[in-house]
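Right, I'll just put the structure down here and ask away after.
Left out: one protein chain. Kept in place: all the others.
First chain written, first letter: the chains are A and B, and each begins at residue 1.
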Amino acid sequence: MSDGRGNGLLVNLDSVDKVFKRGSEEIHVLGGLNLGIPRGEFLALMGPSGSGKTTLLNLVGGLDRPSEGTVEVGGERIDKLSDRKLASWRSRHVGLVFQFYNLLPVLTAQKNVELPLLLTNLSRAERVRHAAIALDIVGLSHRAKHYPRQLSGGEQQRTGIARAIVTDPTILLCDEPTGDLDRKSSDEILDILQALNREQGKTIVMVTHDIHAASRATRTLYLNKGMLTTEPEE
Amino acid sequence: MANPLNWFSQVVSVTRFNLRTLPQRKGSSATAIFGIAGVVAVMVSVLSIGQGILRTMESSAAPENVIVLRSGANTEMMSGLSGDSTNIIAEGPGITRNEAGAMASPELFVVINLPMRSTGTDANVPMRGVRPQAFKVRKEFRIVEGRNFGWGLNEIIVGVGAKLEFAGLDLGSSIEVGQELWAVVGVFEAGGGLAESEIWVDAAVLQPAYRRGNSYQAVYVKLESREAFQNFKDALSTDPRLNVKIQREAEYYASQSTMIYNLITGLGTLIAVMMGLAAVFGALNTMYTAVSSRAREIATLRALGFRSGPVILSVLAESLLLSLAGGIIGAALAYLAFDGFRAATLNWSSFSAMTFSFDVSPELLVQGIILAMLIGMIGGLLPAIRAARQPVATALREL
Partner (left out) sequence: MKYFYLVWCNLRRKKLRTLLTVLSILVAFLLFGYLAAIRQAFNAGIDVAGADRLVVRHKISIIQLLPETYESRMEQIPGVDNAMHMTWFGGIYQKPSNFFAQMPVEPEELFDMYPEYLISDEHKKAWLDTKSGVIAGRQIAERFGWKVGDRIPIQATAWTHKSGSETWEFDLVGIYDGAEKGTDDTQFFFRYDFFEESRAWGSGLVGWYVVRVDDPQKAAETAATIDAEFANSPRETKAEPEGAFIQGFANQVGNIGLIIMSIVAAAFFTILLVTGNTMAYTVYERTSELAMLKAIGFSDRGVLGLVLGESFLLAIIGGSLGLGLAWILVSMGDPTGGTLPVFFFPVKDLLLGIVLIGLMALTAGILPAMQAQRLQIADAIRR
């Protein structure tokens, strides 16, 4: 894991365009976008629905490629990697937290957290150990053997976060992590994310429409009509 | 209890709704249809073999006809009657008479080896030596190609079945019997009966060729009526000059075919049951999948106020409709592919070949469709009940 050179940025997007094709129509979601994220930042991305927040997140996480421009994470040009290399890169460098948790219903919380570790060379014992640690960090050790259907929304999302950090990734990407939760659970989740950022120095990018969630971040950017601004559009 | 009319209209509207979403589930619907079609097609085809054999046997028997064999013989092959005996038999009471005298036909039954057209290997082909009355006693006998053989000549006529199954029996060709060539001068039909698997020749020509002296194997007799049977049988059984066994033709043919009919029907049913089981599991699977794919729709309907009954019925109706379609396709496939398909098998009793046509009878078609509907019913009922029983709230949340 090499450090970013040049401007000390962990993530650097330069002149990025993203165009989607719907049948014969072309939709320009992002146009000429530039974004720099320094290491250790907790960035919130806000904007109206359909503004391309998730698309931007996907580009940072290597889940999608730009139509134009470059994407550099941790010093690596991920827009130039092949699909297979990209998958491998993600497994080592990216942690993902989804709005609807996306846990496998057939696995226990612990096994769900172990999932990303299957892609590594760790032994079974080591996988179990790492998962236990991750679950402990999010405060769910007592629910390790429970299935998702036996967990509340908040607990499921905490499991999701544990899964996201179990490989100790370079960057944590969260897509509306509190979108499906009540106020109390939301706060719990945001507490964990903040702790991960302040105490462990994790770089986090969070897409959200919730102002309260955004207030927990160190910086907030607004995305509107494919352009990033520091002020919300009115 | 709710207004029955209301209930009924619910059933109809839910069913119509379900059917309208059918095109969206093309994949699983097509699977269900073709899966069931496959099972029905196989079952009907296999059973049509047994039906075909049965039909051949039944077509051979005329109600007032009787067959006389040597006492203790179960088949013509094992029987032996002297020429004198056959004359005595022809004097029995109650035999129909025509201008040539009593309609009693003494016949000689042997086997000749000829290659099968399909495999080239030899088959035991039945060859019958007859006298003039044979043509009158056999029902529906007619020459369809060429002419009858000449008495006393090395000429033969062949049944339509025999001609199609065995090589070298076309009009104009000859077969080798010992040192001589016997010419095929005609082709005959006999109402779909066993005779159509045979070669016929003058008994007087056959006897010396097979070194039989003046002996025969059976006498086929046409009585004046069905009721004349008992009298005829008693007269012959008590005659001290004879040692014979008298049977109605129908009984005789029934006993001949029992073994192979049972074998094929038994086997066919076993296969049909196993495939039916596989189809039921498959249908269940398809229907459960179909139901779970529309869990949310069904739950929404119920949340809106439709009752469980109509929901169950609509799923069942869909299942039955799909299986009916599958059953019709399968039955049609079997009919188009196999009805009338000519084949030959071994008649275990005479150890000679027997030709028949696959008979995809109306009863079989109906049975096939009923089987399909049964599979559809079983396959649809359980998923339907489960769909209706699930708590609405759970189903609505399921994504």
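We take it that contacts are C-beta pairs under 8 Å (C-beta built on N, C-alpha and C of every residue); 3 or more make two chains touch, one makes a residue touch a chain.
Note that the coordinates shown come from a computational prediction; the quantities given were computed from them, not determined experimentally.
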Note: the excluded chain touches shown chains A, B
For the full complex, which residue in B:I67, B:L108, B:A228 or B:A279 touches the chain that was left out? B:A279
Which of B:M116, B:L171 or B:A204 sits in contact with the chain that's absent? B:M116
Hey, which of B:V14, B:V46 or B:I369 is the one touching the hidden chain? B:V46
Using the definition of touch stated at the top, determine which of A:S91, A:S141, A:Q194 or A:N224 touches the missing chain. A:S91
Taking the full complex into account, what residues of subunit B touch the chain not shown? 27-28, 31, 34-35, 38-39, 41-42, 46, 72-74, 77-78, 80, 110-113, 116, 118-119, 121-124, 177-179, 209-210, 259, 263, 266-267, 270-271, 274-275, 277-279, 281-282, 284-286, 288-289, 292-293, 343-346, 353, 399
Of the residues in subunit A, which ones touch the absent chain? 55, 58, 61, 63-64, 83-84, 87-92, 94, 96, 98, 100, 102, 104-107, 111, 115-116, 118-119, 124, 163
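Rule of thumb we're sticking to: only the chains that are shown with their structure count from here on.
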Length of the line joining the C-alpha centres of subunit A and subunit B, rounded to whole Å: 70
